[in-house]
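Could you have a look at this structure, given as structure tokens, before my questions?
Only a single protein chain was left out; the remaining protein chains are all shown in position.
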Amino acid sequence: MENQIKYSQTNEDSKLNITKVGPKTSLLFFRIISFFLVFLIWELAGRSDISIAFPPFSKVFLAFIEMILSGEFVEAYADSLPPLLIGLLITVVGGVIIGVSVGLVRSAEWFIMPLLIIFQTAPVSALIPMLTYIYGISDTSKIVAIVILGMPLVALNSYKGIQSTNPSLLEMSASFLASRTNTIIFVILPSAQKMIFAGLRLGISGAFIGIVLAELLITPTGIGDLITYNRFIARYDKMFATIVSILAIAGLTLSLMRVFEDWLFPKEKN
Amino acid sequence: MKKRSRSTEVILSTDSINVVYQESLIALQNVSLDIPAAKLTAILGPSGCGKTTLLKVIAGLIKPTSGSVKVRGKEIEGPGPDRALVFQDFALLPWATVLQNVGFGLRARGVPKKERDETSLHYIKEVGLLGFEDKYPHQLSGGMRQRTGLARALTINSDILLMDEPFSAVDEQMRRKLQEDLLNLLKVENKTVIFVTHSIEEAVYLADQVIILSGRPGSVAEIVYPKIDRTGEIDLIRRQPGYIDLVDEIWSSLKKYVE
Partner (left out) sequence: MQKSPFWSLIFWAGVWEFVGQMQWMTLLPPLSGIWFAFAELFQQSAFWDAFIMTARTFGIGLSLSIVVGIPIGILMGISSRADKILSVWVNLFLSAPITAVIPALMPILGIADATVIATVILFSIWVVIIDTQAGVTHVKDSLVEMGKIFGCSRSKIIFWIVIPSAMPEIITGIRLSVVRAVKGVIVGQIVIALIGFGGLFSTYLSYFLMERFWALIIVVFIMSFTIIGLVEMLERRIAFYAKSR
């Protein structure tokens, strides 16, 4: 499972070498090198004649600053962020509620599960252009796009998390005559927590895909419009700067989510 | 610490080994040992005192912070063909058959398949696994898995056999059987065995020399030489008068390191 993969955080030297005992090189140092390398490669690739549509990093960086100062970003994000936030809220809250209730209530499972599975696999993105016909060029269209792309992921993972409760913990709870409510609060939800948060990360990432798709395909406003417009007038540096900004915001949101999870459920140290 | 002189030749020695892990965790402190050839040496100590670390240093898997390991007077650089290791968790390849697992060491040396299989089968027979050579590890019991690991270590014909709690992952009855079989095997194979264990009984039962490590940081607390006659019937070893006394004696000196 994608959400069960543990991300390695080893600081020691590769285990293929003979174990050496000594100080470790700092992670920050490598981070800086990493960014530097990528930007350098981008710069060189941009300067070589791959395509005029692929500007070097320096140009994109300058465009980025320019767009911050000129207020282009502010204007675009003022259009994109409100529906994004509302959509995210619905995705997160609705997804968890649906997933948890589907996991806990048999009849809800029968009713909703097939729908969730279909929504996860079906080409939902093809439905997005249809939304204009229903909701017009409005924030509602964007919100619906976000929700249909993000919520099934959250719901499915929450459901799987609930289902994966260790049976012997449930037996333990039953043998202590715990009430259903107590079992849910103290046994089922805590053991589903990891999966639920993994689902939230997938859902958030789906939500970003949703807003970008909606703004590219149907409602020429906000950040999607900024990308399309700048491509249209061949200001590729600005187009890339916009793309970088949305990637960065998505990355930042997901990191915040991680911080939030760690704060809510501090990792036990062993 | 005083070293008693022994008549037999010393095949492996360690010279004031220190191992410091990250965050200045001292695992081993000033460990100097002489390992007699063709004898069974047990390394005994409380959990976490650095037994595995010491064995891995001897195997060449861990470079000590200071100190050296010499085999026949020559300092080791890393793992070598003169030392084979038997693992606590068996370290078998799950996708390979018993025959392939046993032949791994030979394959690594580029021994051709026919010769490799012949040698492997010989040792598979010697550890009592004949008929299981085409089974996969998950089809074997814990005891059989460790026999596979042992056969693999024997194929490369090294003089020194290192074993890290080789029988701790199998059940009690199987452990007794494996211990007996090991003693029988050593009557045939002329090997120097260095054997890590946390079981006092196992150490006294099997070893000619028991090195007792103190609690962390591990350093040599005491060396005892069980005067136990292993020439006769194996079943009689536990009945010898010295056996229980020595177990008690070691326990009383080890007790203070166990919290």
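To keep things simple, chains are lettered A and B as they appear, and every chain counts its residues starting from 1.
Keep this in mind: contacts are C-beta pairs under 8 Å (C-beta built on N, C-alpha and C of every residue); 3 or more make two chains touch, one makes a residue touch a chain.
Because the structure is a prediction, the values reported are computed rather than measured.
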{"item": "Touch with the omitted chain, as defined above, among A:L62, A:I90 or A:M113", "value": "A:M113"}
{"item": "Selected residue (touches chain absent from view) among A:L40, A:L69 or A:I134", "value": "A:I134"}
{"item": "Touching the absent chain when the full complex is considered, from B:L93, B:L130 or B:V258", "value": "B:L93"}
{"item": "Absent-chain contact - pick from A:I65, A:I97, A:I185 or A:L247", "value": "A:L247"}
{"item": "Selected residue (touches chain absent from view) among A:V96, A:I162 or A:L217", "value": "A:L217"}
{"item": "Contact partner of the left-out chain, one of B:G50, B:P64 or B:P137", "value": "B:P137"}
{"item": "Contact set of chain B toward the excluded chain (per top definition)", "value": "56, 59-61, 78-81, 83-85, 87-89, 91, 93-95, 104-105, 108-109, 136-138, 156"}
{"item": "Sites on chain A contacted by the missing partner chain, in the whole complex", "value": "1-2, 5-8, 10-16, 18, 27, 30-31, 33-35, 37-38, 50-51, 53-54, 106, 110-111, 113-115, 118, 121-123, 125-130, 133-134, 201-202, 204-205, 208-209, 211-213, 216-217, 223-224, 227-228, 231, 234, 236, 239-240, 243, 246-247, 250-251, 254"}
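Convention: only the chains that are shown with their structure count from here on.
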{"item": "Averaged-CA centre spacing for the pair chain B and chain A, given as whole angstrom", "value": "51"}
